[in-house]
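What follows is a single structure, and I will ask about it in a moment.
The other protein chains are all here in position, but one chain of the complex has been omitted.
Each chain gets a letter, A and B, in the order it is written, and its residues are counted from 1.
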Amino acid sequence: MGKELKLMKGNEAFAEAAIRAGVDGYFGYPITPQSEVMEYLTAEKPHERTGMIVLQAESEVASINMLYGGAACGKKVMTSSSSPGISLMQEGISYMAGAELPCVLLNVVRGGPGLGTIQPSQADYFQSTKGGGHGDYHTIVLAPSSVQEMYDYVELGYELAFKYRTPVMVQSDGAIGQMMEKVQTGDQKIRLTEEEIIRNCPWATTGKTPNRERNIITSLNLDSLVQEKHNIKLQKKYREIEAVEVRFEKIQCDDAEFLFVAYGTSARICLKSIQILRAKGIKVGLFRPITLYPFPKEPLYKMVKNVKGILSVEMSAGQMIEDIKLAVECKVPVYHFGRMGGIIPSPTEVADFLEHQFIKG
Amino acid sequence: MTEEIIIAGFGGQGVLSMGKILAYSGIMQDQEVSWMPSYGPEMRGGTANVTVILSDERISSPILNLFDTAIILNQQSMDKFESMVKPGGTLLYDPNGITHHPSRKDINIYRIEASKEAANLGLRKIFNMIVLGGYLKVKPVVGFDNVIRGIKKSLPERYHHLIPENEKAISRGLEIVEVVQTV
Partner (left out) sequence: MADTITKAEIINPENLVYKKTSMMTNNVLSYCPGCGHGTAHRIIMEVIDEMGLQAKTIGVAPVGCSVLAYDFMNIDMQQAAHGRAPALATAIKRLHPEKTVFTYQGDGDLAAIGTAETIHAANRGENFTIFFINNGIYGMTGGQMAPTTLEGMKSSTTPYGREWQRMGHPLKMTELIAQLPGTYYVTRQAVHTPVSVRKAKKAVRTAIELQQQNKGLTFVEIVSNCNSGWKMTPVQANQWMVDNMFPFYPLGDIKVDGELVKK
């Protein structure tokens, strides 16, 4: 199937991208506001299009462990869920990080804690960027702020997941999952053959042949010294990711005296707030982290000499602000503006806060 | 050009699909588009609304609290969205079921008897296309041809035999929309 221009929901774009990226298996469990991912996949009959397997599991716990099983065979596997479901998956994500298994996970974040709301939120930042499950690990976290990026980050996600043998989380929210925008799709990729997988992933459990040692996928090391060695190896990988894989976008920052730092839906809202503020002569720009982990610390630090202050805009009580403060090392004041519980702040609300509370306050 | 629209009414009035056709029409005209629905339990039998943005530039926020145009199809939506029309903006409404008519003096107001017309034509299902016709009359942001192409893209092929009916409804909407006030 060739390139197409489509109007799609974020969740649908993610699903279409999965088929076109040559994903081998999707394993999921329904939860609002992301159920369209599996609905789209089942309707599209990917088994006929590419041979891709789609399976509705009995729980999120089972889904993530199905990913473990598939990823350990070197397959491209995927799941999607929303906040409470992602909490359930954290054990499995920790195991996959420990066993160094690649996969792409989608979290269409909703308001929490607990069952919370089904409306958009960004309150899972700590969970996704700081590890989420037990043990010293990180997942790479990509934050799309448009439907096109929901599509694009599937391919990017697999590239990073296999390059570093690590789970990659695409952290979206209900707004981007449910809204429709124009999507330019890529060409259909053919799923890898068994031979290609064996070549690309010599570590995978594909069946022990006489020409190699058996492959074992585990996160267990009963000997602490061996485990520490493994930890050091993982940390080295995270340092490399932090050095090489930082992604961000700067918008109207050249002459900016104040800076919004925001990702995902919040970044989109800030773009409108910038229009409102610039019409009043207030020079504001937007720094948008695309990788939440690794957080773009250095690029943000380089900007502090030119600005009077930073406003972190998040749909949470203020989580990313901690990374911003660490990045700018107290060189400029950093404040938080946010709404919680599934409320999306309006562009006017954000602009008013910057103008009246932050600048004058 | 940027046109920021809210379409609001009851679930089942075709609010979301009207927004989708508008968005597809924008794509046919090489515009950037976004379609952001209200979602969740509030949609089940209650009100439904969708924010549609058509623009020549990259779209900023898909979620807005001020609109260039509000298309209002029930009283709850009138109560909620009349105040969110930008000064100098446009409000288009179907008076069917409206008890408190819009009272702002600083916006353009149009009315369209779409429910009545749909009932007269015996085509209740294309009610939303009559409204769309009315909208295109007062705000010709997308060409008629592109709207028809948008419908084709938006509707699954098994419904393509309904396109002439939709086309007729849009044309009817273009004719029957009335000016209440302009500023």
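The working rule: a residue touches a chain if its C-beta (ideal position, glycine included) is under 8 Å from a C-beta of that chain, and two chains touch if they have at least 3 such contacts.
Just so you know, these numbers come straight off a predicted model, no measurement behind them.
Enquirer: What are the shown chains that the omitted chain is in contact with?
Expert: The omitted chain makes contact with A across the full complex.
Enquirer: May I ask which residue of A:Leu55, A:Ile282, A:Met340 or A:Ile359 touches the chain that does not appear here?
Expert: A:Leu55
Enquirer: Of the residues A:Val37, A:Val77 or A:Ile251, which one touches the chain left out of the display?
Expert: Of all options in A:Val37, A:Val77 or A:Ile251, contact with the hidden chain holds for A:Val77.
Enquirer: Would you indicate which residue among A:Phe14, A:Tyr68, A:Tyr151 or A:Phe260 is in contact with the undisplayed chain?
Expert: Within the whole complex, the residue contacting the unshown chain is A:Tyr68.
Enquirer: Please give every residue of subunit A in contact with the chain that is not shown.
Expert: With respect to the unshown chain, the touching residues of subunit A are 24-25, 27, 53, 55, 57-59, 61-63, 65-70, 72-73, 75, 77, 91-92, 95, 99, 205-210, 214-220, 222.
Rule of thumb we're sticking to: only the chains that are shown with their structure count from here on.
Enquirer: Rounded to a whole Å, what is the gap between the Cα centroids of subunit A and subunit B?
Expert: 34
Enquirer: Could you please specify the touching residues of subunit B with respect to subunit A in the complex?
Expert: For this pair, the touching residues of subunit B are 20, 23-24, 27, 32-37, 39-41, 58-66, 153-154.
Enquirer: Once bound in the complex, which stretches of subunit A touch subunit B?
Expert: Listed in rising order, the residues are 5, 7, 32-33, 118-119, 174-175, 178-182, 265, 268-275, 344, 346-349.
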